[in-house]
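All protein chains but one are shown in place.
Coming up: chain A.
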Amino acid sequence: MGSSHHLLVFLMFLHYAVGFTYNCVKILPDSSSSIVVEVGKNFTATCHLLEGCAYTSDDIEWRLGNLSIAKQSYHRINETAVSVTINISSDMSDWLKCTAPKESLSYKPRSIYGIFLRAGYPPLKPKNLSCIAVQEDKDISPNLNCSWDPGSRNPLIDTTYTVYANVPGTVLTHKADCKQHLARFCVVNLETFPIHMVLKVWVEVKNALGSERSELQSDSSYFAKPNPPLNVQVLTEDKFPTSLVVTWKHPIDRTILKLSYAIRYRKVTSNVWIEVPESFTRGYIESFRLQSLEPYTQYVVQMRCIGESNSSYWSNWSPSVTERTTEAKPASAPDLWRIIRPTSNSRNVTLIWKAPVKANGKIRFYNLSINQNNEKFESHNITADNLSQMYSMELPAGKMASIEITAYNSAGESPKATLSIPRSDKELPGVKDMSWSVRDEKLQVKWTAVLPLPHPLKLSEYLLEWVKIPQSVHQKELPAGWQRVPKNVTVTTLNAGLEKFKRYNISVYPIYKYQPGHVWHFQPGRPVTRPAYVQQGPPKEGPTVTVTKSKKNSAELTWEETPLDSHQGFIIHYTIFYAIGNTKQWKSETVGPNVHSYVLTDLASETDYVVYVMASTEAGSVKGTDCTFKTMKYGDGEVEVIVVVVCLSFLFLTVFIIMICLRKREVIKKLLWPQVPDPSDSSIAHWSPDFPIKADLPKEDVSVVEVDVFDGKSLCEEDKGVLPLKKDKYLSEEHSSGIGGSSCMSSPRHSVSDSDEGDSGQTTSSTVQYSTVLGSGYKGQTPSHQPPAFARSESTQPLLDCEEHPDHLNESQSRSSYFRRGRELEPGVLAPECDGGSLTFCPVQEEEPSPVAEEPPASALCYMPQKSGYRPQ
């Protein structure tokens, strides 16, 4: 809706602007189309009032687009005409309108007229016109490609480019319209290329503001570009190792274009072309011999051509053709060197060599001749194989050797290379000092020159040797590289392709020469060697750390040095990182590159630690594997101290107890072994009805305890073993002793006292009766002469049980023995001494007790076995 409305307004505007019938104004110049005006120039238009128009020139107003033009630009020509002059700029392509506006309240119609101005530039002259017609098949193409520089200015208006071509003298002119805006090239078809004619070509640029043209006129060959020479071949010639023959075919017939040729060549290994002078290849030739070339060298050859006397374009270069010159005999000697490894009593010499620099062919084999102590030692022909250009031999330390080597190719023999190896103790001096640095990723070695040696030794040159370490076991390449430099040089850059991150031992040897005969001999001096890296990197792997000792507050770490090949640089230090468990709170210690163990201190006891060691070079660091360990709970000697203290304490305690026991033994004895009346001293043993006889005896209280002697449960375990033996005895002896037997009996079953029943039945009774003897004479007490009174003891106390005193078990046994032996003993030896204060079992005589019993010593208390049991009183 909106767009159609605008279109309608625009059409109405056009209707009123151009050719409006009610107009009484007109602009000159006028045009049915746009009027092209040149940018930068003044343009003048005049507005005329037509006859019968009610306006005056004062009513005329000029507008460009929607903008009024300043009155200063107006020029009143007369009453009916007003002109305006404007300076055209590039943005003035718009309607220039002349209006006579309707005054207010006027009936006069509004008049307007306009012309469309189109601002632009006149065309620029094309520059650098060139045209070219390439060769097609065997002729020159009729299509002429022309190009030019149209300039950078946009003409703003329609501009055409047309290329014309004409052969002067003919009526036909070919043309091509170039359709592109600001055309730069065009192709004009000549139908037949006018060979051997003059051709005139021009490009014409036209627009409404003018035209320009650029022209070329020349022999038509000037526009022709031939193809490169055909079938270019390079041929070798036997016996001419320094020349190559180049042959080719003409790319176009000479009747069309007579050509001359250019040849260029280079070594395959070089980028620099050498061009054969044009004077050498002038003429319509089809072959040329390249001379002064190097033997057995690959050359690349190219050709191009041009119309005779440079009458055409140069062709492109032909495709490269590569050929190798034939072989000539080597022009230089092989480069011989040696590596000496001292052995226990000899020297292992490895001879290594490089092919001659000027091999002039493929080296087929080497002739190696070795003299020891000026006598021919051995000679070998060694096939030239890159993998085996070395020879090893043993050379005793006390011998000198002279080596000669010659290289052979298919054309002949090389000059001879010689090398002397002196006796071990005859080495010539080396350079004083040597250092290296890295420049442009190459090693630069610097050394101090050697001092002159006395005649006939002369310094010939220096030799720099590099050996990669560690050397590979399966190394197929030469074990070393070397480079010779003139004797006046003390700084040089190694031209070796040294690998990054690999360690090399760089050695500098002075090479001396002397002339014992007519042949120069060369002998190296003592080397000076330094390890070097052409570029260092971070180590490939970190050291593996192990904890060799872990203590309460410290731990000793040990790590192996990683393989040299993985260092990739000089290790500048190791850093030990350690942290508690998973806390990640790392602490670090840095140690020197030669340190491979370290003791971490100030650790927490009984704590898990993680530790690793990081190896660092100047290029970076790499960590080793983690290792965990746990510190000890106790420090060194703490356990021992504790053990010793505990032992000592126990010892002291034991001693103390023993001391106490010794000092308080009486008390203990009383506690452990309460005094039991001695049955042997019992008055019962001497008891008789005639009391008065015994009236002076100390009265004793005797308790008779009945003991169940056959109650196995009440026997002590020790007695169980002897029980079968005793049983009969017990039975046969009728439990003669209630005291002795009761020592292993836990409790009496019954207690009887003053029972008459037991008198006859004691032998069959299973009880032992104790009788309490009540008297006053025991233990030195003065007994009263009261008649003894018997009282049966009701005590259940065990009698000196062996459980309480196991050591009495044997005693008990021996007591039994006593009982047994007692029958055999004489009465006179019966009475052992009894300690007055101690309880002692006295041997019992089983004989019929005499009516008058021996008086026991007053000082001894003995329990005497009761033979016939309880006897009624």
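Quick note on the criterion: a contact is a pair of C-beta atoms (placed from the backbone, for glycine too) under 8 Å apart; a residue touches a chain by one contact, two chains touch by 3 or more; residues count from 1.
Everything that follows uses one rule, which is that contacts and distances are computed from a predicted model.
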Among "Large ribosomal subunit protein bL19m", "Integrator complex subunit 13", "Proteasome subunit beta type-4 isoform X1" or "Ciliary neurotrophic factor", UniProt-listed name of the chain not shown: "Ciliary neurotrophic factor"
Sole contact to the chain not displayed, among A:L67, A:V171, A:V272 or A:L662: A:V171
Residue touching the undisplayed chain, where the options are A:S34, A:N143, A:S211 or A:S311: A:S311
Chain A residues touching the omitted chain (full complex): 139, 164, 166-177, 191-192, 194-198, 216-219, 221-222, 253, 255-256, 306, 309-311, 313-314
